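What follows is a single structure, written as structure tokens, with notes after it.
Heads up, one of the protein chains got dropped from this complex, but the rest are sitting where they should.
By written order: A and B. Residues from 1 in each chain.
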Amino acid sequence: MGRKLLLEHINVPGINTLKVYREKGGYKAVEKAIKTMSTDDVVEEVKKSGLRGRGGAGFPTGMKWSFLAKPEGVARYLVCNADESEPGTFKDRYLMTHIPHALIEGMIVASYALGANTSYIYVRGEMMPQIRILEKAIEEAKAAGFLGQNILGSGYDLELYVQPGGGAYICGEETALLESLEGKRGNPRIKPPFPAIAGLYGCPTVVNNVESIAAVVPIINDGGEEYAKIGIGRSTGTKLISASGNINKPGVYEIELGVTVEDFIYSDEYCGGIANGKKLKAVVAGGSSVPILPANLILNTVNGEKRLMSYESLSDGGFETGSMLGSGGFIAYDEDQCIVRNTWNFARFYHHESCGQCSPCREGTGWMEKVLHRLEYGHGKMSDMDLLVDVAKKIEGNTICPLGDAAAWPVASAIRHFRDEFDWHVSNPQLAVEQNYGLAHYADPLPVLAEV
Amino acid sequence: MLRVEEKQEVNFSADLLNKFGDIVGRYPDGKQKSALLPILHEVQAVYGWVSPEAMDKVAEFLDIQAIEVYEVATFYTMFFLRPQGKFVLEICRTGPCNIVGAEKIADYIGEKLGVKEGEVTADGLFSYRGVECLAACGYAPVLQIGPEYTFHENLTKESVDQLIEDLKRKN
Partner (left out) sequence: MADKIKVTIDGIPIEVDPGTSILNAARQIGGDIVPPAMCYYSKLEGSGGKCRTCLVKVSKGSEKDPRPMPKLIASCRTNVMDGMEVQNITSPEVVEARKGVVEMLLINHPLDCPICDQAGECHLQDLAYEHGAEATRYEFDRRTFEKIDIGDKIQLHMTRCILCYRCVYVADQITENRVHGILGRGDHAEISTYIQKAVDNDFSGNVIDVCPVGALTDKTFRFKNRVWFTKPVEAHRDCPTCSGKVTLWYKGEEVLRVTARKDEFGEAEEFICNTCRFDKKATNDWVIEGPRKVSRQSVINSNHYEELQPAAVVKTNLTLQAANKEEFERATKL
């Protein structure tokens, strides 16, 4: 069994209440940080932990904090990004539903470290039940003296509010989130300036994912160095993985970074293998934006090594043969799934969610969706695959925010790895509507690399 | 341009206005526009949709221009710009939900209710629509029902039947 830092007490009845949470050692990190540590100490500890942003980009959290500008007399803000909307990712919902105080506690410690006196948790609007849960948790924490004026007699004040979104994936992008929090359309801002310099209301702001903030609690409790001992290489600590798709046990798992993908899929501790005795065809390892990989490449790197659940191992091989850990949205596809249909489904999602500011993303996502729809419904052309790759290339990297990349990668990678399935859709249009291409050779052992 | 035929008399209750006031209190002075999304949610919870009249009133309350409210309300997909059924069944249709049968469930709901996506049943009780990822992929297929957005997970035809019966009874 791997160590659990966030979900250790998840099954304790009543852990969603302050009382039980405290009995299990909750709010010790707040006491430790505010009573015994300077704000710089807290930042230093998070830096030492090697914690990387859990929202998808994997940027070191401590570093992000240290970039925060601190001009005299200007408010600073901490905003928690709980706009969880990446297809395949549902870990933050799980955490907020079951252990809301872990997030509240993390928010208090992080706000203290950053010198923020008002902090917001931006939760996607569809998670109204979670918003209510968090509001109740905040009330409890406030009544217990962990929030409000003069917390624990330290002179530090903090107000914490929950802000609902309105249904827009793009607001998971940090500057779009800030725009939305200011009551505007969720159009990402052009950077620079970065939020650390001019964020919410033009003030220095840090935006962190729910899981990143919750991870601050064990880091403060046990020390950054202890945290860094878990995991592998630069992928330190534990990570919540949202597992979905055709597996026996979908759900949220806390893993020590570095377990093998094979173990994660097939061991009973985690996904418990592929459902209904089917075979694994493909995996999207980090949420819909990251490149999809066929079964053989997700289990092993192209060099024949076992692939691990870590930032580095999942991206081993670059986009040619690798993928990304992303937000940890692990979607498994069995032999009955159609990659073309799935790619079209994702393309529709990005088309639907593009904010429409930049022309390549606004027009390109719709174009890709239309071409993929045509392919899926048996009206495709052989030239469509090259067209899709080219359109994806024209979007990628040419937009204000990463949504353009996120829309381009799934399409480009699906064609890169499953081109014969796409071709088959064109050459067998009738058949493609009626049945699926199947497993083909996507799970076959990787060819051994030629000796140099 | 949207053509909304339905007119609505809108007078926010004192209770609702108090709620608005509390929400505005969360933000620094002069940043009351931040309250726009939470307030629109409150409006929709009471009226079932956000009418132009309601948006004008919200603009007035927040001391911003009406177009700023329209721009925001049309950007976010949760806000209904037309009257809906009393219960709007919003079915996730993205990726993980889709590979475990969300499309079939959506079709079944349409069949069962006898309406197309976006239409309201004759009794005014139900409408349904497909929505994008609801971040509940491990419990797919899922649907949600506003205004409190209760979740219904691992849907089957039987559980959908049950749900619709329950909602009818609740009414």
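Rule of thumb we're sticking to: contacts are C-beta pairs under 8 Å (C-beta built on N, C-alpha and C of every residue); 3 or more make two chains touch, one makes a residue touch a chain.
In this text, all values refer to a predicted model and were calculated from it rather than measured experimentally.
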Who touches the missing chain here, B:49, B:70 or B:108? B:70
Sole touch to the unshown chain from A:325, A:339 or A:400: residue A:400
Touching the unshown chain, subunit B contributes residues 1-2, 4, 52, 65-68, 70-71, 74-75
Mind listing the subunit A residues that contact the chain we can't see here? 168, 185, 190, 351-360, 362-367, 370, 387, 393-394, 397-400
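Convention: only the chains that are shown with their structure count from here on.
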Considering the complex alone, what residue numbers of subunit A touch subunit B? 75, 84-90, 92-93, 118, 120, 124-129, 132, 159, 161, 163-169, 180-186, 201, 242-246, 250-252, 284, 288, 329, 331, 333, 337, 341-342, 345-346, 349, 352-353, 355
Write out the stretch or stretches of subunit B touching subunit A in their complex. 26, 28, 31, 33-38, 40-41, 62, 64, 68, 71-72, 75-79, 93-96, 98-100, 131-140, 144, 146-151
